[in-house]
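Remarks on the structure that follows.
The other protein chains are all here in position, but one chain of the complex has been omitted.
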Amino acid sequence: MAQFLSLEDAIRACVHDGDTVAMEGFTHLIPHAAGHEIIRQGRRDLALVRMTPDLIYDQLIGMGCARALRFSWGGNPGVGSLHRFRDAVENAWPRPLAIEEHSHAAMANAYEAGAANLPFATLRGYIGTDLPKVNPNIRSVTCPFTGEVLAAVAAIRPDVAIIHAQRADRHGNVALEGIVGVQREAVLAAKRSVVTVEEIVEDFGPRSPNAVILPSWTVTAISHVPGGAYPSYAHGYYSRANAFYIAWDAIARDRDTFLAWMDANVMKKTPADFAVHARPAALAAAS
Amino acid sequence: MAQFLSLEDAIRACVHDGDTVAMEGFTHLIPHAAGHEIIRQGRRDLALVRMTPDLIYDQLIGMGCARALRFSWGGNPGVGSLHRFRDAVENAWPRPLAIEEHSHAAMANAYEAGAANLPFATLRGYIGTDLPKVNPNIRSVTCPFTGEVLAAVAAIRPDVAIIHAQRADRHGNVALEGIVGVQREAVLAAKRSVVTVEEIVEDFGPRSPNAVILPSWTVTAISHVPGGAYPSYAHGYYSRANAFYIAWDAIARDRDTFLAWMDANVMKKTPADFAVHARPAALAAAS
Amino acid sequence: MSDFTPTEMMTIAAARALKASDVCFVGIGAPSAACNLARLTHAEGITLIYESGTIGTEPRVLPLSIGDGELCDTALTTVSVPEMFRYWLQGGRITIGFLGGAQIDRFANLNTTVVGPYDRPKVRLPGGGGAPEIAAQSGEVFITMAMGSRAFVEKLPFITSMGHGEGGDHRARLGLATKGPTRVFTDLCVMEPDPESRELTVVSLHPGVTRDQVQAACMWPLRFSAQPGETPAPTAEELAILRDLHARTKAAHAA
Partner (left out) sequence: MSDFTPTEMMTIAAARALKASDVCFVGIGAPSAACNLARLTHAEGITLIYESGTIGTEPRVLPLSIGDGELCDTALTTVSVPEMFRYWLQGGRITIGFLGGAQIDRFANLNTTVVGPYDRPKVRLPGGGGAPEIAAQSGEVFITMAMGSRAFVEKLPFITSMGHGEGGDHRARLGLATKGPTRVFTDLCVMEPDPESRELTVVSLHPGVTRDQVQAACMWPLRFSAQPGETPAPTAEELAILRDLHARTKAAHAA
């Protein structure tokens, strides 16, 4: 059953140096507050996994928390580069980063296989591309019925998955909706999981019979962190801070600017500081 | 884009003698009206596919429409045998029935693989069971990462899938909810599809952002057949006629009783005769 | 307290073995009654999952099928059937898989496929359904079956679901890390596999049942534990709740 913990305690209990960590959220519901907490706690040698590293991993990589990254698209969506990611790959700053690069289809299938407790995923993938030449973990399987050769990738089975969701109920069940990405798969594939939520409610109340819910017994720890996805967003709560994504480009381009920003906005802050971003989108629009 | 057709026209256009036909609905939303229409139109040599053959296939098999059946559980749930199915397998009446028998897990994975355009599905299945001894289409694949040997089954790619759903909108999008079974997979895996619906609405209106919807361009034909799932049920419309499932045991046990029932209740009826069952559950309970 | 049927005793004994923290994959019939009885008595909060995709369901009446609307109406959520078998069962989320069967052997292997040769069956049974993978992938498996010489047989004509195979470490040799059948609840007794040989062993007799009665309902020479206990008789509360559940169910299904 999920335990309700402060984010500090949840990260301390679930994320250890050297762990394979998948923080997911496909543009939507990215667990930024949890990422900041990992940075504050000084975790090292993490093997990060994420389809779209995004700002959250730019920050973890730039602060030296990561030894490796398994990913499929490492950019600032609609803006340009992730400068800290590039600096690590191009210049090994602040430390070398071992990359295992895939396509989105392969990563999504690999999470799906992890959730399904399969050792590998099969896809019609990578045909005619150079990725298999640089990634020895792109292999093949042969269909025992048709003889076709298909791509195979190892399942993702992280030590810990971290996601952000809209709501938990008092039993520790977690509900998410909107762009749900690969979050359920990441949690189900992982040994441990931390979920930050906008709200804890008594009961989810009337809902679709097919609502997207992670039962309490699939989750390790739940932390109430309103606004915890900012500058990503929470459908029904607040919108994506596109202006911050644009502003990040200048912040992250320079090492010193980056470090100063992290010191002021991460190292000297707490999870509670995210609450300012939690104003419901409807309210914000009306003000 | 889906075409709105009468059920007679939809079956005539989409189901041909010799076709591989998957009629799905896992207890819920079983397309009984469509099954009756296939029987009335006298289709022959169908290769039927369905996880749980249920009454709908007992009727098709008993009326001689089928040459083959791929399935995983052939009983009357909670009641006992499917007597027409048994008579076909045990006594080749009214004609021999070639069976390809799987487990639910394998069938569900095989539909999933079909929807995903893969030639086969991989599962941790059939370990220690005798099914692979009698079904040559249960094979194996070896994980290229761990060396583990897993079960493999051929994807299901029917000529036509037939399902029942709650609603279509005027564009031909189809919405279903509740126990959704393998219906979406069956439609996405098939070359053609027929969907019978309880209601056609202008617009689906407010709904979960993750509502279970088949876009119009995945469906071939939609027929408005209120009550078309009876004696199965439509969540939000009417309940399962458990009493009829119990009554079917005596009807189907004897060949003559069965034929007389089919003549009176199928051959001499039309799709419109299902409308009597479409009374919303709430109304029925109140009366 | 002699006022109970053997089937009631079977269901109640099975229900008692369930814990509130269990996540049960529930089959229809006796398993469903046992799981729901547990939920309504000592194991409030137990998670019941039916293969139709309903997770955390709390039916007010017992379903006739594994996909009755009642299961979905009262569930935490309902997922597709491929997802149920991939993420939830194969994913290793189930602590107890609950099975019945037409026939069982001494190593708790089950047959629900055919009696007689597969190609020319004497009796064609429904088939495996979810059972082959429930038996393999659940953390452990409970079985409920009424005893009788057609059901408890020396050799199965067909193994639909593997219990302990040929006994001993057969499961482990096939790569299964799960426990397999750990208890069999019958209308006459409770059995558990021997820790070494995995052969089913009678560990408790239901009130008033003798060893001879049990052996007469089983085609293989049964093992008994050194000191088989007596299954505690149903309490008045257990019986009342079970009968109430069945009465509600009967009224609902006749409607």
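Should a chain be cited, it is by its letter among A, B and C, assigned in written order, with residues numbered from 1 in that chain.
Throughout what follows, a residue touches a chain if its C-beta (ideal position, glycine included) is under 8 Å from a C-beta of that chain, and two chains touch if they have at least 3 such contacts.
Because the structure is a prediction, the values reported are computed rather than measured.
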Specify the shown partners of the omitted chain in the complete complex. A, B
Looking at A:Arg167, A:Arg192, A:Arg240 or A:His277, which residue reaches the missing chain? A:Arg240
Of the candidates A:Met51, A:Val195 or A:Ala221, the residue in contact with the absent chain is A:Met51
Which of B:Ile213, B:Ala241, B:Met262 or B:Ala278 touches the missing chain? It is B:Ile213
In chain B, positions touching the absent partner: 1, 112, 115-118, 173, 184-185, 188, 209-213, 215, 217-218
Can you list, in ascending order, the chain A residues touching the missing chain? 26-28, 51-52, 71-75, 77-79, 81-82, 85-86, 89-90, 101-105, 108-109, 111-112, 123-131, 134, 148, 178-182, 184-185, 233, 235, 239-240, 242-243, 245-246, 281
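We take it that only the chains that are shown with their structure count from here on.
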Is the way these chains touch best called a line, a ring, a star, complete, or other? complete
Express in whole angstrom the distance between the two chain centres, defined as the mean CA positions of chain A and chain C. 40
Where the CA atoms of chain B average out and where those of chain C average out, how many Å apart are those spots? 28
In chain A, which residues are in touch with two or more of the other chains? 117-118, 209-212
Taking each residue of chain C in turn, which ones touch at least two of the other chains? 72, 78, 86, 90
